[in-house]
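The complex appears here minus one protein chain, its other protein chains still in place.
Going in written order, the chains are labelled A, B and C, and every chain counts its residues from 1.
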Amino acid sequence: MDFDISPKMTELLGQLREFLQSDIMPLEKTVAEQGFRASQPQLQALRAKARERGFWLPQIDSEHGGLGLSLMEHGMVSEVLGRSPLGHYTCNCQAPDAGNMEILIQFGTPEQKQKFLNPLLRGEIRSCFSMTEPERPGSNPTWLDTQAVREGDQFVINGHKWFTSSADGASFAIVMAVTNPDAPPYERASQIIVPLDTPGFRFVRNVPIMGHAGDDYDSHAEVRYENCRVPVTNLLGGEGAGFLIAQERLGPGRIHHCMRWIGICERSFDLMCQRAATREVAPGKPLGTKEIVQAWIAESRAEIDAARLAVLHAAWKIDRQGLYQSRSEISCIKFFVADVMLKVIDRAIQVHGALGVTSDTPLAAFLRNERGARIYDGADEVHKVVVARQALKPYGLKLK
Amino acid sequence: MDFDISPKMTELLGQLREFLQSDIMPLEKTVAEQGFRASQPQLQALRAKARERGFWLPQIDSEHGGLGLSLMEHGMVSEVLGRSPLGHYTCNCQAPDAGNMEILIQFGTPEQKQKFLNPLLRGEIRSCFSMTEPERPGSNPTWLDTQAVREGDQFVINGHKWFTSSADGASFAIVMAVTNPDAPPYERASQIIVPLDTPGFRFVRNVPIMGHAGDDYDSHAEVRYENCRVPVTNLLGGEGAGFLIAQERLGPGRIHHCMRWIGICERSFDLMCQRAATREVAPGKPLGTKEIVQAWIAESRAEIDAARLAVLHAAWKIDRQGLYQSRSEISCIKFFVADVMLKVIDRAIQVHGALGVTSDTPLAAFLRNERGARIYDGADEVHKVVVARQALKPYGLKLK
Amino acid sequence: MDFDISPKMTELLGQLREFLQSDIMPLEKTVAEQGFRASQPQLQALRAKARERGFWLPQIDSEHGGLGLSLMEHGMVSEVLGRSPLGHYTCNCQAPDAGNMEILIQFGTPEQKQKFLNPLLRGEIRSCFSMTEPERPGSNPTWLDTQAVREGDQFVINGHKWFTSSADGASFAIVMAVTNPDAPPYERASQIIVPLDTPGFRFVRNVPIMGHAGDDYDSHAEVRYENCRVPVTNLLGGEGAGFLIAQERLGPGRIHHCMRWIGICERSFDLMCQRAATREVAPGKPLGTKEIVQAWIAESRAEIDAARLAVLHAAWKIDRQGLYQSRSEISCIKFFVADVMLKVIDRAIQVHGALGVTSDTPLAAFLRNERGARIYDGADEVHKVVVARQALKPYGLKLK
Partner (left out) sequence: MDFDISPKMTELLGQLREFLQSDIMPLEKTVAEQGFRASQPQLQALRAKARERGFWLPQIDSEHGGLGLSLMEHGMVSEVLGRSPLGHYTCNCQAPDAGNMEILIQFGTPEQKQKFLNPLLRGEIRSCFSMTEPERPGSNPTWLDTQAVREGDQFVINGHKWFTSSADGASFAIVMAVTNPDAPPYERASQIIVPLDTPGFRFVRNVPIMGHAGDDYDSHAEVRYENCRVPVTNLLGGEGAGFLIAQERLGPGRIHHCMRWIGICERSFDLMCQRAATREVAPGKPLGTKEIVQAWIAESRAEIDAARLAVLHAAWKIDRQGLYQSRSEISCIKFFVADVMLKVIDRAIQVHGALGVTSDTPLAAFLRNERGARIYDGADEVHKVVVARQALKPYGLKLK
């Protein structure tokens, strides 16, 4: 066992940290105040610079123009970028586009790649992933209301979705819809590409999250598919393969998320320490002299470091043994890191006092955006059942 | 010891619960979507009805047109109203106006009462309380930068404040400012009435809380006093009395808050149970069949009931023995109930899944508005020191 | 609602507190070091004094020679006595005898009362309650292996029990055994009195709890019934009534336990403050100057006070509305107070450092004896389901 980071990664991570500090973080305040759309000129300039500097598509293999990193290596990158709400977007490795790229690379036809993947890789368009439904539990991905009925060489899609994140301004959605209602549960749904200018696609609203609707990339849309017709060639990977593809997409996606969360932890920790060291509660007596604040700092330090190792270990295991062998580890980090992150954000807010709940630091946005971390991509409770199922199997108890 | 509620209160609380259900709660969605200012017509109609029904000014003695309830009785009312974000406002017992009314009743001159108190009691105007400063810790109320310098028969006020809640649309502020910088710490500040149309008062912005700036009553302003001149007759209760008045104001205010929080707990509990009973995770299997959800419900039930009794007991003790004798109890409920409330809100959100973080239920607004409950009116950590100081005194340890 | 304590109770509680301090607590060290049996002379003298002072049988109606207190009033007494591991025993209101007395008063025949109840009330003998079985879950009281088969005018009992607490030195057991295996689950078991000198009763051992087996009253026995024959007249309250009687016994018993736990909390709190005020971490700097210790003290103060009110409220409700109407409250306090108690004990231990885990203070014995509080009388998890079931009913979800 060796915790050394390779010279290659040490160099890359150092450069990224510097770039984050010098170029990405200074733009945060503007975007927070103006919104994402109004900040496009600056954001595009930033992206161009990232590309130029060699930070583009860290999660993609070199054949498709990416940096060709292992999942563990990309995890390390993801932590650095995660320190800023703009980090992943800057390098074109943001959700949901990153997941969609992976699907298209793995399951896309040459035509689909040509039309949808390539402009995505170049950062010319954005996309979204349309799976979650308001009326159906996200914890049960086999139970969907949205239907895609084949008529001739078209699918006619009808359904109601939300948390189709970043649909505002996106060019296409990958839609999860039931195509084979009578198949076994895990073979009922398919994934279908729907360009958002297709008639029958209706953008309802950006759902306000704690009162903040956001815009453009920074948003979570409610949408409806009303007799929305797309050619059958927009099908991804075969009828009934929807669930399988979703699994493939979510596995590495959880590593990305978890390492992004570690980045959020580190940024929050940084803000907490900064505040503790400088905010005086009485002349000459900074907050950091309080033992309770010290305890929060220490607990955060210990938890973040343990969480990082757990995620990197899971990534390493996926790199070595694949997703299936690593599903207990993946589920573990999902709920463990989400919990650590929300605790660290909470402590950092408390140390900031009234300032902590305002939008004057990134902390309140971290809380707003990431309270959902315990819910999205499978609620914590669902992942715990997965882990327990694996743990109890050797003792002779088979849980469904 | 007798936990019975008097017939008078049983009747009043029953009527209020009904009114809440029939009139107040139906307006919530409108206000959440349109904002407070645009909803004024409906809100004023609601207030008129509350007045007519005999629910006006529950916290005020009958001499001043209120219901003349004891603090414990008002606590019970506050719980019912707290179930809706609009409850207290409807009955004109909302912070910060309620506290300002109390100050004016207790410390106001006849002229001040005539000019500021009476229209406030009638609900014709709103007010704000301008104490917290961005550069100084709220935990140390004796350390303020805002100064009011006497020049002739005027105070010239200079300072920077924020969390001057509800300043947007208010008629006057009660400003905490240092008038006697060389006095002992607790006698340095005074409270001064500043009409908001006074030149030199500058409204900077409504500070966004987790990305939501709000408006009108539902807002937290940043303001500046720039050579803002008011007559010395606007002084409340004597030079240097600011801290003392603030203490008087905060004591009962904490009961109001805590019982409002219990109302938030009950509303959240109600939503959680509703969701658990009806949201299916599989056909015919509602969430409430899950033992983890059951545990959250049970823990919430136990915690809320214990918290309510603790607050009512503290109110009862204040009614009997006064604020000073009750300061340990007041500090205890401050952090205990805030903690219970945030746990209950958190569980209710988790049971709601993705819906929980949206603005489609009041839960996300509860979290956004009340994360600050562990910070405002004295951070939890400050109150814990107060309690420990009282607890350790009999053992011979005198903490400063 | 009125939190005043009646003059009668104020006086009684004051006397008891004094007696505890002057007579009971000084004996603790002796009993801890010598064991219970070897301390009998001193303990019996103490009991005689308690009787003389009018503290005997506080939980029993005056007709049977007790103090005739309401459940709420006895709750208050139980808190005071609970501060010492010897308190309840001193006043003859200790488990399991107190519960057995209640059963015998309510369900005993005149002969049973004469033979078993009266000497128990006089404190001449001790008894035990034999329900829990090693091979069957305590959480499912309808699933027992122990059988009592009627042969002529005898029951022949066979079974294996443990946590037959205080069997060592007791005169008789009330045994829960299946008499009607084919009846509906809640009507299968009966309660039968078994004198411990009956052939076929086998005392196996005092089960060591965390390495401490204890002796005499202070013990938890494993026993076996091997063709153990008792006359059918030893049946309590009818065949198949075992579960019903157990419920009747457990309801008030939980109030007794919970208030005893509050007493343990207060004693632990007292020790924690004493230690914090006097133990120096550096010359002139006692532990209580540390903010983390202050936070523990404050949190404990708030939690204990809220817990006490919750228990007294539950007792009050049982007094007024009976057990059935109060079952949600009873279950709530069971897990809520157990949790508070174990947190307070834990903090007190931590404040004591190495001393805290030794037997030189009562804290370690509190932990050893009361870790089981989350398990015995229904595991916390079982009580949570009870509460959730009640909570979800009004929303239309009927849980079994």
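The working rule: a residue touches a chain if its C-beta (ideal position, glycine included) is under 8 Å from a C-beta of that chain, and two chains touch if they have at least 3 such contacts.
In this text the structure is predicted, and so the values were computed from the model without any measurement.
Novice: Touching the left-out chain: which of A:207, A:310 or A:344?
Specialist: A:310
Novice: Decide which residue listed in C:65, C:119 or C:138 touches the omitted chain of the complex.
Specialist: Considering the complete complex, C:138 is the one touching the chain left out.
Novice: Given the contact definition stated above, which residue among C:113, C:212, C:229 or C:393 touches the chain not shown here?
Specialist: Of these options, the touching residue for the absent chain is C:212.
Novice: If the missing chain were put back, which residues of chain A would it touch?
Specialist: 1-6, 72, 269, 273-274, 276-278, 286, 288-289, 291, 293-295, 297-299, 301-303, 305-307, 309-310, 312-313, 316-317, 328-329, 331-333, 335-336, 381, 383-389, 391-392, 394-397, 399
Novice: Suppose we count only contacts with the excluded chain; which residues of chain C make the list?
Specialist: Those residues of chain C that touch the unshown chain are 132, 134, 137-140, 143, 162-163, 207-212, 214, 279-283, 287, 290, 292, 349-350, 353-360, 364-365, 367-368, 371-372, 374-376, 379-381.
Novice: Tell me, which residues in chain B touch the chain that this view leaves out?
Specialist: For chain B, the residues touching the absent chain are 290-292, 295.
Simple rule for what comes next: only the chains that are shown with their structure count from here on.
Novice: Let me check something: if the centre of a chain is the mean of its CA atoms, which chain is farthest from chain C?
Specialist: If we average the C-alpha coordinates per chain, A ends up farthest from chain C.
Novice: What is the identifier of the chain with the smallest separation between its Cα mean and the overall Cα mean?
Specialist: Centre-most chain by C-alpha means: B.
Novice: At the interface of chain A with chain B, does the proportion of residue numbers present on both copies reach over half, so same, or stay under half, so different?
Specialist: Comparing the two copies, chain A and chain B contact each other through largely the same residue numbers, since over half are shared.
Novice: So how far apart, in whole Å, are chain B and chain C when each is placed at the average of its C-alpha atoms?
Specialist: Averaging C-alpha atoms per chain gives centres 42 Å apart.
Novice: How big is the gap, in whole Å, between where the Cα atoms of chain A centre and where those of chain C centre?
Specialist: That pair's centroid distance is 52 Å.
Novice: Give, as an integer number of Å, the spacing between the C-alpha centres of chain B and chain A.
Specialist: Their C-alpha centroids are separated by 37 Å.
Novice: Quick one: which residues in chain A touch 2 or more of the other chains?
Specialist: If we look for residues of chain A contacting two or more partner chains, we find 290, 292.
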